[in-house]
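Only one protein chain is missing; all other protein chains are in place.
What follows is subunit A.
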Amino acid sequence: MLEPIARAVQSNSAFRAICRPLSSAWVNLSGYRRYGMRYDDLLREETPIIQEAIARLTRDETDGRVYRQKRAFQLSLSHQELPLTQWTKPQDDYKYLQPLIEEVRLEHVERDAFNSMTFVKK
(Lines give C-alpha, C1' and ligand atoms only; values in the text may rest on other atoms or scores of the structure.)
Protein backbone atom coordinates (compact mmCIF):
# COMPACT_ATOMS: atom_id res chain seq x y z
CA MET A 1 0.00 0.00 0.00
CA LEU A 2 2.66 2.48 1.07
CA GLU A 3 5.30 1.24 -1.33
CA PRO A 4 3.82 2.70 -4.55
CA ILE A 5 3.36 6.05 -2.83
CA ALA A 6 6.95 5.99 -1.59
CA ARG A 7 8.20 5.11 -5.06
CA ALA A 8 6.15 7.89 -6.65
CA VAL A 9 7.50 10.44 -4.19
CA GLN A 10 11.08 9.22 -4.65
CA SER A 11 10.92 9.43 -8.42
CA ASN A 12 9.38 12.88 -8.36
CA SER A 13 12.07 15.18 -9.78
CA ALA A 14 11.04 18.27 -7.80
CA PHE A 15 11.16 16.31 -4.56
CA ARG A 16 14.58 14.91 -5.47
CA ALA A 17 15.89 18.39 -6.29
CA ILE A 18 14.91 19.60 -2.82
CA CYS A 19 16.18 16.56 -0.95
CA ARG A 20 19.46 15.84 -2.70
CA PRO A 21 21.47 18.71 -1.12
CA LEU A 22 20.11 17.77 2.28
CA SER A 23 20.78 14.09 1.95
CA SER A 24 24.57 14.14 2.22
CA ALA A 25 24.36 16.47 5.21
CA TRP A 26 21.83 14.09 6.77
CA VAL A 27 24.08 11.09 6.21
CA ASN A 28 27.08 12.87 7.67
CA LEU A 29 25.06 13.88 10.72
CA SER A 30 23.92 10.30 11.31
CA GLY A 31 27.53 9.59 12.17
CA TYR A 32 28.17 6.03 11.02
CA ARG A 33 30.74 7.17 8.49
CA ARG A 34 32.85 8.53 11.35
CA TYR A 35 33.24 4.93 12.53
CA GLY A 36 34.30 3.82 9.06
CA MET A 37 31.06 1.94 8.42
CA ARG A 38 28.82 1.70 5.38
CA TYR A 39 25.05 2.11 5.46
CA ASP A 40 24.52 -1.57 4.58
CA ASP A 41 26.52 -2.59 7.69
CA LEU A 42 23.74 -1.13 9.84
CA LEU A 43 20.81 -3.08 8.42
CA ARG A 44 19.05 -5.34 10.88
CA GLU A 45 20.51 -8.73 10.18
CA GLU A 46 18.34 -10.98 12.35
CA THR A 47 15.92 -12.03 9.64
CA PRO A 48 16.08 -15.15 7.48
CA ILE A 49 16.15 -13.05 4.33
CA ILE A 50 19.10 -10.90 5.37
CA GLN A 51 20.94 -13.91 6.80
CA GLU A 52 20.66 -15.56 3.40
CA ALA A 53 21.75 -12.35 1.65
CA ILE A 54 24.81 -12.11 3.90
CA ALA A 55 25.64 -15.73 3.11
CA ARG A 56 25.69 -14.82 -0.58
CA LEU A 57 28.29 -12.06 -0.17
CA THR A 58 31.66 -12.73 -1.73
CA ARG A 59 34.55 -13.56 0.54
CA ASP A 60 36.03 -10.05 0.23
CA GLU A 61 32.73 -8.35 1.04
CA THR A 62 32.18 -10.55 4.08
CA ASP A 63 35.69 -9.92 5.38
CA GLY A 64 35.33 -6.16 4.91
CA ARG A 65 31.96 -6.17 6.64
CA VAL A 66 33.20 -8.07 9.68
CA TYR A 67 36.30 -5.86 9.89
CA ARG A 68 34.27 -2.64 9.76
CA GLN A 69 31.82 -3.85 12.38
CA LYS A 70 34.58 -4.95 14.77
CA ARG A 71 36.45 -1.69 14.35
CA ALA A 72 33.30 0.37 14.92
CA PHE A 73 32.45 -1.65 18.02
CA GLN A 74 35.94 -1.10 19.40
CA LEU A 75 35.80 2.66 18.69
CA SER A 76 32.40 2.90 20.33
CA LEU A 77 33.66 1.10 23.44
CA SER A 78 36.58 3.47 23.78
CA HIS A 79 34.48 6.57 22.99
CA GLN A 80 36.56 7.47 20.00
CA GLU A 81 36.05 8.33 16.36
CA LEU A 82 38.32 7.60 13.43
CA PRO A 83 40.53 10.47 12.25
CA LEU A 84 38.86 12.47 9.50
CA THR A 85 41.01 10.93 6.76
CA GLN A 86 39.71 7.45 7.60
CA TRP A 87 35.99 8.26 7.59
CA THR A 88 34.02 6.35 5.01
CA LYS A 89 34.12 8.28 1.75
CA PRO A 90 30.77 8.79 0.01
CA GLN A 91 31.89 6.73 -3.01
CA ASP A 92 32.74 3.79 -0.71
CA ASP A 93 29.32 3.92 0.91
CA TYR A 94 27.64 1.95 -1.85
CA LYS A 95 24.89 -0.68 -1.57
CA TYR A 96 26.77 -3.93 -1.41
CA LEU A 97 24.09 -5.85 0.46
CA GLN A 98 20.75 -4.33 -0.53
CA PRO A 99 20.65 -5.81 -4.06
CA LEU A 100 21.17 -9.25 -2.54
CA ILE A 101 18.46 -8.64 0.05
CA GLU A 102 16.09 -7.63 -2.74
CA GLU A 103 17.02 -10.76 -4.72
CA VAL A 104 16.34 -13.04 -1.75
CA ARG A 105 13.15 -11.17 -0.86
CA LEU A 106 11.81 -11.69 -4.38
CA GLU A 107 12.68 -15.39 -4.13
CA HIS A 108 10.66 -15.61 -0.91
CA VAL A 109 7.75 -13.78 -2.50
CA GLU A 110 7.87 -16.19 -5.42
CA ARG A 111 8.03 -19.19 -3.11
CA ASP A 112 5.05 -17.95 -1.10
CA ALA A 113 3.12 -17.35 -4.30
CA PHE A 114 3.74 -20.92 -5.47
CA ASN A 115 2.95 -22.35 -2.06
CA SER A 116 -0.39 -20.57 -1.83
CA MET A 117 -1.40 -21.23 -5.41
CA THR A 118 -5.08 -21.73 -6.22
CA PHE A 119 -6.06 -23.91 -9.13
CA VAL A 120 -8.70 -22.71 -11.51
CA LYS A 121 -10.50 -25.26 -13.61
CA LYS A 122 -10.71 -24.14 -17.22
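The criterion applied here is as follows: a contact is a pair of C-beta atoms (placed from the backbone, for glycine too) under 8 Å apart; a residue touches a chain by one contact, two chains touch by 3 or more; residues count from 1.
Here, contacts and distances are computed from a predicted model.
Student: The chain dropped from view, which UniProt name applies: "Ubiquinol-cytochrome c reductase core subunit 1", "Peptidase C13 domain containing protein", "Gpi16 domain containing protein" or "Mediator of RNA polymerase II transcription subunit 20"?
Tutor: UniProt lists the chain that is not shown as "Ubiquinol-cytochrome c reductase core subunit 1".
Student: Would you mind spotting which of A:D63, A:D92 or A:E110 touches the chain that isn't drawn?
Tutor: For the chain that is not drawn, the touching residue is A:E110.
Student: Residue-wise, where is subunit A in contact with the chain that is not depicted?
Tutor: 55-56, 58, 107, 110-111, 114
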